[in-house]
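A short write-up of the structure that comes next.
Removed from the display is one protein chain of the complex; every other protein chain stays in position.
Now for chain A:
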Amino acid sequence: MLSRTADSLYWIARYMERAENLARILQVTDRLSLMPSSAETTGSEWHSTIIVSDCEEGFYSKYGDATPEHVISYLAFDEDNPSSIRNCIETARRNARAVRTALTSEQWETLNATWLELPKWSETRVRGSGLHRFLDWVKDRSLLFHGGTVATMLRCDSYHFMQLGTFVERGDNTARILDVKYHLLLPEHAEVGGGIDYYQWASILRAVSGYRSYHVLYKEGIRPWHIAEFLIMRDQMPRSLVSCTAKIKDCLDALGEEYGQRHDCHRMAGQVYSQLRFGQVSDVFRQGLHEFLTQYVEQNNRLGSEISRSYLM
């Protein structure tokens, strides 16, 4: 398989996953901003969204402050933001067009239809309740695409490269969403563990479609360390860091077997996976949740570059 084709497949999956995760981040932000405390800490939710989506520099070079309109415009539609939802879909579709023969017709047609529908959504149409319709649409299209991938693609190298893209991106995004909490300000009079704190944590669970699942596994209600454990170390949770890393490791193993050769990325994936698989949540909190997540995001990034170096260039 051509390295360029593998690279395009990997990035199609990453960009679709990124679009979906941006939609999730925007949904949780919007939800948080509706909370009663919000008036006192105006803007902190929207500012934190910019931080976790890693586009402080681009955003603040364009806007003075993080108003909801600015943030939505920048993250959803801005052509100058390479990771805006619009650009993610455009880039995914452009890559797909370049390698369309490596995709199944279901995958291609889903992406192409998504791209054809995209211009219907404009900044004015997503004002008010339109925002959630738009974000739901983005999630739906991404889920449909992943479903199409899993249900129709031959299990060979091209499938593994797409899965790698999905899980490298998803791990990154789960870590970032969990880190939103660190950047959120609690109003001065609110206590840690109090009502507002509770709602903030619950929103994070909703962002990763984990609210119900969490309650199935944890009966004592919302507890920060449980949530951290749930999103970092529980392999039952398909968006947890350990699940994503396990998938990355599996895909790399399958490629290693298919090609009869292993690379540095195999070793790195094994290392990250065992930290998560055999670590304890108490260690995470000892290190500091934010510090742990930052470190994970960096490791995951390095793993991504190593995968590129081994196969995609």
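Note that a contact is a pair of C-beta atoms (placed from the backbone, for glycine too) under 8 Å apart; a residue touches a chain by one contact, two chains touch by 3 or more; residues count from 1.
To be clear about the criterion, contacts and distances are computed from a predicted model.
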| item | value |
| --- | --- |
| Listed names "Transport permease protein", "PQQ-dependent catabolism-associated beta-propeller protein", "ABC transporter ATP-binding protein" or "Circularly permuted type 2 ATP-grasp protein", with the criterion being the UniProt name of the chain not displayed | "Circularly permuted type 2 ATP-grasp protein" |
| Contacting the left-out chain in the complete assembly, out of A:Arg4, A:His215 or A:Arg286 | A:Arg4 |
| Selected from A:Met35, A:Ala98, A:Leu118 or A:Leu144 as touching the chain missing from the view | A:Ala98 |
| Contact partner of the left-out chain, one of A:Leu34, A:Ala113 or A:Ala151 | A:Ala113 |
| Where the missing chain touches chain A, by residue | 1-6, 94, 97-101, 105, 108-109, 112-113, 116, 157, 161, 255, 259, 261, 311-313 |
